[in-house]
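My structure is below; once you've seen it, I'll send some questions.
What you see is the complex with one protein chain gone and the rest in place.
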Amino acid sequence: MQLGMVGLGRMGGNIVRRLLRAGHPCIAFDRDAAAREALAAEGATPAADLPAMVAALAAPRAIWIMLPAGAATEEALATLAGLLSPGDVLIDGGNSFWKDSVRRGAMLREKGLHFLDIGTSGGVWGLERGYCLMIGGEEAVVRRLDPIFAALVPGKAAAPPTPGFAGDPRAEQGYVHAGPNGAGHFTKMVHNGIEYGMMQAFAEGLDILKHADAEALPPEQRLALNLPDITEAWRRGSVVASWLLDLTAQALHQDPELAGFSGHVSDSGEGRWTVQAAVETAVSAPVLTAALYARFASRDEARFGAKVLSAQRKGFGGHLEPAKPAPGGAVDGKPHPGRPA
Amino acid sequence: MQLGMVGLGRMGGNIVRRLLRAGHPCIAFDRDAAAREALAAEGATPAADLPAMVAALAAPRAIWIMLPAGAATEEALATLAGLLSPGDVLIDGGNSFWKDSVRRGAMLREKGLHFLDIGTSGGVWGLERGYCLMIGGEEAVVRRLDPIFAALVPGKAAAPPTPGFAGDPRAEQGYVHAGPNGAGHFTKMVHNGIEYGMMQAFAEGLDILKHADAEALPPEQRLALNLPDITEAWRRGSVVASWLLDLTAQALHQDPELAGFSGHVSDSGEGRWTVQAAVETAVSAPVLTAALYARFASRDEARFGAKVLSAQRKGFGGHLEPAKPAPGGAVDGKPHPGRPA
Amino acid sequence: MQLGMVGLGRMGGNIVRRLLRAGHPCIAFDRDAAAREALAAEGATPAADLPAMVAALAAPRAIWIMLPAGAATEEALATLAGLLSPGDVLIDGGNSFWKDSVRRGAMLREKGLHFLDIGTSGGVWGLERGYCLMIGGEEAVVRRLDPIFAALVPGKAAAPPTPGFAGDPRAEQGYVHAGPNGAGHFTKMVHNGIEYGMMQAFAEGLDILKHADAEALPPEQRLALNLPDITEAWRRGSVVASWLLDLTAQALHQDPELAGFSGHVSDSGEGRWTVQAAVETAVSAPVLTAALYARFASRDEARFGAKVLSAQRKGFGGHLEPAKPAPGGAVDGKPHPGRPA
Partner (left out) sequence: MQLGMVGLGRMGGNIVRRLLRAGHPCIAFDRDAAAREALAAEGATPAADLPAMVAALAAPRAIWIMLPAGAATEEALATLAGLLSPGDVLIDGGNSFWKDSVRRGAMLREKGLHFLDIGTSGGVWGLERGYCLMIGGEEAVVRRLDPIFAALVPGKAAAPPTPGFAGDPRAEQGYVHAGPNGAGHFTKMVHNGIEYGMMQAFAEGLDILKHADAEALPPEQRLALNLPDITEAWRRGSVVASWLLDLTAQALHQDPELAGFSGHVSDSGEGRWTVQAAVETAVSAPVLTAALYARFASRDEARFGAKVLSAQRKGFGGHLEPAKPAPGGAVDGKPHPGRPA
């Protein structure tokens, strides 16, 4: 089944590769000619621009946009909406804000076009492992493109069956028609919110393991722990077994101190929007929010808020600021006062 | 290799079963005679009391205590310490406080006895899948009991190999000698802390998905999502793939509304001790702590703190309390005021 | 100085009363005729409808809208915008979303009208104590209405002078021209966010004091504390001395158990918007967010997320749910396992 792909970056390029391997002809466009040529060498048909892509596809067309959320996606959608014919399908597979997808679906529907918002998880491993797809849009359109989705997902064998599963068989393949437009990106947004929370759970736990030898502890209670071996052991039989743990164990084996990292952590729209969705619908989401805030804090080294605390402490108690990293959890440079004398 | 087991509950009983299946003779004691007899029927040698167990084991003995943390474990350790001979090994496989294990190891060492504190993960699935073991104690003693541990763990095939792994081969089997006494229970404590965080991440994310149709949202943005299918799809190719997700998907397939649960969630010592360890060593652990507090809050329906808020609101603003569950994220019974009119 | 007031509820009515006492003639409108008449009896000039109010005011007019945020305010602004003449001033003194105020200011500016967004703090005490005003809009317009503001604020004597203060003298009276349109409501929004955090700090602290006699503590450490006397003592000389503490002590003296409250706590737009502003500008705001989430949680008694936790616990460990309120911090109905045996 023919597919057009707009945006041949890490995600878009690999999606095309996986489709080509499954025998689906792809028309590929990127404003970077080198990216187009690279995929052409792997079997894709390059398109010089969007009109050329539209011309190269037989109706009803399906074009997948894989661009940064925001302006780039908005512009591509608008341009293509002007080029396509009723019955064609536009797919936004990027990390767009779900309310934009609700709006865009309605806008394209007025033009007789179909729209699918597809949350795509899998990262750099998707080419090999397959992608988990969360799809919003009309059921008939999702069904029509089933050959594409079936080629992209990991497939049923990628996980042991859920006992007694009697839901939509597509879910067992690794994709879900989550609902109308917006539902795909909403589901992917929450997926990433959960991802943030799980990552931060590991981050905090490993931080505590790392500090098990802190000077704040009485000497006989200090423990020097081997994090690479611990995380490796957890991969089998434990409750925290997960793909994130697999990746964490691997990273710790390569660099036990993670010295190659600065610890300044980016965040993307989904983490923020998840918190905003929680607030908007009055759902208490302290873990997902704390995970987001930990990323904010990781990038800040002279926070105004912390200066306010120091100013207040000086104001009421005459306290001066400490030398920065109090060793091993000590309080004000002294061992923890609560420890029995 | 002979092992004595004290405590034949859900965990202790299954550990004995798994050892018996691997050909290790087990002497089994529980103060409940029915539990002893049940295991005797499966091949264990029952012991009528602790002296009988000690008599039935050849020196150097190894006795595994699998009792509730606290008084029960403390008493069993004390009793057995008086019955054993130098060179014998006592194992605490329960969820004891790691500082107790540091203390108990030192106390038993003075009597010429060896002590291993073993954090044991695997729950009701351990019999079939194997247990992940986190061990604290002397290396020579851990090595001596290797046949026992090798029979209990899931084994190398239970997970794909970590590329470039060059650590302790035992970690690839599913167990780790984490350090001296205390290290086993410390590592298990943090493991459970991470588990709390991951569970709460899923809980919050699914709660947000569940409320995607909240009245607080404009009608065209409300989404009714199918959680069983979404969680099933996430099991393949997504970043949140994990054993906890497998269990979650299974639970949602059996009961999509989880109507069989009240939502009053227990917590155990490990979650609390993890927070206390973080505080003691000055590690910021907001996610693990929020996960613990969410459990506290789940069990409280008329919290004094919340009444304080209501009293303050009445005090400064004359506000009355709302009817309890404001529908769908509404504010004070009205739709969210921020929504454009 | 003449002022029109639209909305004679708790806040609008008292603002009119305070202005009347200061000698400022007020034209008062409310769709509830009884409210109009009540204020007319206190000296206000009632207006039967908005055109009548406009007719009763001399140009350049100033009309203060004190209605619920959202649709009511939007409609009143739109209606009045069609009735007023260039140079007139519209004031929104309610709790509107600051981005609405940015938008409304621009919209009214196009019609030659002036707009002030005024965050108003003071609640039911404002009539007596005065209101703290946070104003967004043009400086010349703020200056023009200075007699009104000067009558409403508490005045310089309401607090001891800040040593070395050399800022805008109006701030020492209790009002601030915070910036252009939006700045008034933004500042009020953050004010309320801080208020949430302070309230929750007291709520949690008092909850901990209340549980100082918990069964989870060893008997010799259990303390029965007198909260009314403690909060009264804190009012003098302590670091937490504050108006909120004054109100809290008063509430505790009237009802030491706060038995008259259910503990279901409302939240208003400002608390939510504060979190959203933090997320939007990448400011870590864990306290303000936790305070909001505590209110969400206070209104929920059978949270889906908590059921997810219970389902997971049953899935991996066969755990059943506890009887709800585990007494005094006990774990699973048993005393805390970490307590020495």
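Per-chain residue numbering starts at 1, and chain names A, B and C are given in the order in which the chains are listed.
Note that in this section a residue touches a chain if its C-beta (ideal position, glycine included) is under 8 Å from a C-beta of that chain, and two chains touch if they have at least 3 such contacts.
Just so we're clear, the structure is a prediction, and the values are computed from it rather than from any experiment.
J.: From the list A:Arg17, A:Arg61 or A:Arg272, which touches the chain that is not on show?
T.: A:Arg272
J.: Using the definition of touch stated at the top, determine which of A:Ala34, A:Ala58 or A:Ala71 touches the missing chain.
T.: Among A:Ala34, A:Ala58 or A:Ala71, only A:Ala71 touches the chain that is not shown.
J.: Pick out which of C:Ala47, C:Ala285 or C:Leu309 touches the chain that's been left out of the picture.
T.: Spelled out, the listed residue whose C-beta touches the missing chain is C:Ala285.
J.: Going by the contact rule already stated, which one of C:Ala41, C:Ala58, C:Ala140 or C:Ala166 would touch the omitted chain in the full complex?
T.: C:Ala166
J.: Counting contacts across the full complex, list the positions on chain B that touch the omitted chain.
T.: Interface residues of chain B facing the absent chain: 239, 267, 272, 275-276, 279-280, 282-286, 289-290, 292-294, 296-297, 299-300, 303, 305, 316.
J.: If the hidden chain were put back, which residues of chain C would touch it?
T.: 99, 102, 106, 121-123, 126, 129-134, 153-156, 158-160, 162-168, 170-176, 178-180, 182-183, 186-187, 190-198, 200-202, 204-205, 207-209, 211-212, 214, 216-217, 220-221, 223-226, 228-230, 232-246, 249-250, 253-254, 274, 277-278, 280-288, 290-291, 293-294, 326, 328-331, 336
J.: If the missing chain were put back, which residues of chain A would it touch?
T.: 10, 68-75, 95-97, 100, 123-125, 199-200, 202-204, 206-207, 210-211, 243-244, 247-248, 250-252, 255, 258, 261-269, 272-273, 286, 290, 294-295, 297-319, 321-326, 331-332, 334-341
In this text, only the chains that are shown with their structure count from here on.
J.: Quick one: how far do you have to rotate chain A to sit on chain C, C-alpha fit, nearest 5 degrees?
T.: 180
J.: Roughly how far is chain A from chain B, going centre to centre by Cα mean, in whole Å?
T.: 28
J.: In chain C, which residues are in touch with two or more of the other chains?
T.: Residues 267, 272, 286, 290, 294, 297, 299-300, 303, 305, 316.
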